[in-house]
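A short worksheet on the structure shown next.
Omission of a single protein chain aside, the complex is shown with its protein chains in their original locations.
First chain written, first letter: the chains are A, B and C, and each begins at residue 1.
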Amino acid sequence: MSDETRSGTRVVLGANQYGKAENRVVRIHRDTPRHEIRDLNVSTSLRGDFTDAHVTGDQGNVLPTDTQKNTAFAFAKKHGVSSPEDYAIALGTHFLDAAPPATGARIGVEEQAWDRIQVDGSGHDHSFVRRGTETRTCVVTVEGRGAEQQVWVVSGFTDLVVLKSTGSEFKGFLVDEYTTLQETDDRIMATSLTARWRYEGTGFTAGSGVGWDATYEDVKAIMMSAFATTYSRALQETLYAMGRDVIEARPEVAEVRFSAPNKHHFPVDLAPFGLENAGEVFIAADRPYGLIEATVSREGSSDPGLAWQAVPGFV
Amino acid sequence: MSDETRSGTRVVLGANQYGKAENRVVRIHRDTPRHEIRDLNVSTSLRGDFTDAHVTGDQGNVLPTDTQKNTAFAFAKKHGVSSPEDYAIALGTHFLDAAPPATGARIGVEEQAWDRIQVDGSGHDHSFVRRGTETRTCVVTVEGRGAEQQVWVVSGFTDLVVLKSTGSEFKGFLVDEYTTLQETDDRIMATSLTARWRYEGTGFTAGSGVGWDATYEDVKAIMMSAFATTYSRALQETLYAMGRDVIEARPEVAEVRFSAPNKHHFPVDLAPFGLENAGEVFIAADRPYGLIEATVSREGSSDPGLAWQAVPGFV
Amino acid sequence: MSDETRSGTRVVLGANQYGKAENRVVRIHRDTPRHEIRDLNVSTSLRGDFTDAHVTGDQGNVLPTDTQKNTAFAFAKKHGVSSPEDYAIALGTHFLDAAPPATGARIGVEEQAWDRIQVDGSGHDHSFVRRGTETRTCVVTVEGRGAEQQVWVVSGFTDLVVLKSTGSEFKGFLVDEYTTLQETDDRIMATSLTARWRYEGTGFTAGSGVGWDATYEDVKAIMMSAFATTYSRALQETLYAMGRDVIEARPEVAEVRFSAPNKHHFPVDLAPFGLENAGEVFIAADRPYGLIEATVSREGSSDPGLAWQAVPGFV
Partner (left out) sequence: MSDETRSGTRVVLGANQYGKAENRVVRIHRDTPRHEIRDLNVSTSLRGDFTDAHVTGDQGNVLPTDTQKNTAFAFAKKHGVSSPEDYAIALGTHFLDAAPPATGARIGVEEQAWDRIQVDGSGHDHSFVRRGTETRTCVVTVEGRGAEQQVWVVSGFTDLVVLKSTGSEFKGFLVDEYTTLQETDDRIMATSLTARWRYEGTGFTAGSGVGWDATYEDVKAIMMSAFATTYSRALQETLYAMGRDVIEARPEVAEVRFSAPNKHHFPVDLAPFGLENAGEVFIAADRPYGLIEATVSREGSSDPGLAWQAVPGFV
């Protein structure tokens, strides 16, 4: 990196990255009358020796963020979007070729799913309705070139909102002078789940045929099933069960990280109105909310390296 | 209303209303192990002679918004929530009994739908996932008491996001000196649809067994089918077709109003990169967006009266 | 309007309008080194006989929303932006010339204010910081042509967040079986205020030199002063005082409309922890919130005509 003097103090440029965020790339595959749609929000960034850009203003090493944008759209055509992960790997490895000053690239993709509109009982060829549940995510980190290149893939989703109307308790907790919470053995448990999982290995290449979509769907189904069927003594226990089941079922997954707001649903006191409320009427609170974050790993899985760098999280 | 003098100017209190907005009422029907959930956002307001509250600060005529909140929760238990409309009618007619100074009430309800989580191929009894597509809405307006009471019902939804990847053109439009738009005979058409329909009549009562949920599902299905199958020469034409099909199929619907942002998807120019873009790669734009608003009515339908008062809209 | 037959039902196109929403127009006046900035969000729409566009898909009467967008940007240069109101009047009257099928136009403008960055005690020539408080708004409605043309102007702001930490009570209210609220004679009162005022008259023209900015600043100052100095027995009383003071002080204002969420700040019960809370520690609640809406007019002011059409509100 770099440093310089002014009035005796020595100032150092530290870690930095730059790129184009939130390119809204919509790719229609229309080779047949039955169109396919991939609806992406793509953020790219480069890391490397960009000292001159910061210290002297010399942009000679800087591949403009506008060029990164152009590339994101061009690759949606040239490479196609068979999955967010495959597209992100193609884009990330390309940038290391295109920008010699870069030592690494980070590609983040969010995807919104669309369903076919049902007409007379079957899905329409080219009309779609936004599914609206979770946002699928992936973050691909590429570091180095040639034989030393490493490619990490973290997939996941944000904002999958799930709720259990029973089968959840909370009791036996630590008590101090500020504790007023009553124990409960039947409550609503709800969360807007963010989950991310790191794939084992760093040798990923574009077009390699890895079943990114299939793993995604299966991991999500495993998590939802565990959420539904685990009797919960705490959101922590539920998250751990979800992570454990994924690790057991999917050998390609090294590690799962969760961030789960406990979206409180408080039973409303209806006694003043002569009404009983046996777990039937709740107020859904906005703030504050509990926030539970946890990591569940496969024992012996590889070191995460740079996989989680610049991924929103808690570690 | 009222007026008063100060320094010669005469000031008049005009239309006013007050209430409690966004009560997050979650109702679990748990009479059997197979729970049902209705997840509502309820806003109530009263209209009437509230001059003293404004001019002299005397609150004797004011049923507090806190009481309105309590009532919204109590009625979720006492009356139940068989549908947003039925619940809103019960609440609105109650308020005219509870608050003699009120001459009218307005109840707005938004509902988020939940699906059962699938476990081993069947829906779980008490675990749900937020559907996440449109928000269902209803606005019930109650005016007067006894034999003169009128109850209007406007149902609808917001933010149903639909997209056609072909089957849409735009040409033959008016041209002036500021027109640069090129004609197109194949484009993406997408919108985040808000639709509201007024039911014919003003004699609605709570618990009357009207099939509010069934009409809702059918109207939405008709609209989506019309969206999918109408070759579109403009978003206006598509909206009209959607409204017309509903009016034809559902005699209980007097009128439909649409507000539809034209969510532009611009084809990206890939020619500088030696790539052809035959309707395959688009950038989804945020702002500005076209905004098309239209009303489609049944000829001879009744006067809307107060049905649309305080409903967000364009007329 | 129009109608048509299919399977016996007669369907009618009712009120409609179309336009381009949220054009983010930033105008720098740089005639001298001391730049001025106006930062606008402009929405335009046209009303008139657009039956063919809806019923047959013929766009011959439709001036595209893209052209409306171009015009909004061109007028920022050609006409300039001396104020949101002046600019909106210029744009609205232009559209009736440009689009013969239109019978009316509606121009909505939101403005964000910027302050000069302070450097060594004085404001910089061309560096600004977003002020961040309220959003200034205006809605100009133009109807008709030539001698019959009417131009209404409604100005205002949204989201001016104000709070009083004392000087507010609430008691003596109506009580029913669902009332649990305790009376209070000292509470926090806070709101995120939306206010809109209609100017008297319909003969406005662009460039007429009306002091739109000066009135805006004065009306806002009057309202804030009234908020601060009125001992409040209810938010209704405060709003009325704010409107009354404006009506008294500004003869050009015919009418003021308020929409004011009562942003509840509940005192936290600290007694379980052996602490007294004498109006010192509050939890700011999100939902639900009271919502108070009121109109204050000058007696004898003109009929509002179309001034409030398509303005978000409650009447």
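Following the convention adopted for this analysis, a contact is a pair of C-beta atoms (placed from the backbone, for glycine too) under 8 Å apart; a residue touches a chain by one contact, two chains touch by 3 or more.
Every value quoted in this text rests on a predicted model; they were computed, and no experiment measured them.
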Residue ranges of subunit B at the interface with the undisplayed chain: 177-178, 180, 272-273, 286-287
Missing-partner contacts on subunit C, residue numbers: 23-30, 35, 37, 39, 70, 73-74, 76-78, 114, 117-120, 124, 126-134, 160-167, 188, 221, 224-225, 227-229, 265, 268, 270, 272-273, 275-286
Sites on subunit A contacted by the missing partner chain, in the whole complex: 3-4, 6-7, 9-24, 41, 43, 45, 50, 53-67, 69-71, 74, 98-99, 101, 170-181, 232-234, 236-237, 239-240, 243-244, 247-248, 255, 261-262, 287-300, 309-310, 312-315
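The rule is short, and it goes like this: only the chains that are shown with their structure count from here on.
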Most centrally placed chain - per-chain CA mean versus overall CA mean: B
Separation of mean Cα positions, subunit C and subunit A [Å, integer]: 38
Whole-Å gap between the CA centroids of subunit B and subunit C: 22
For subunit C, residues contacting two or more additional chains: 177-178, 180, 287
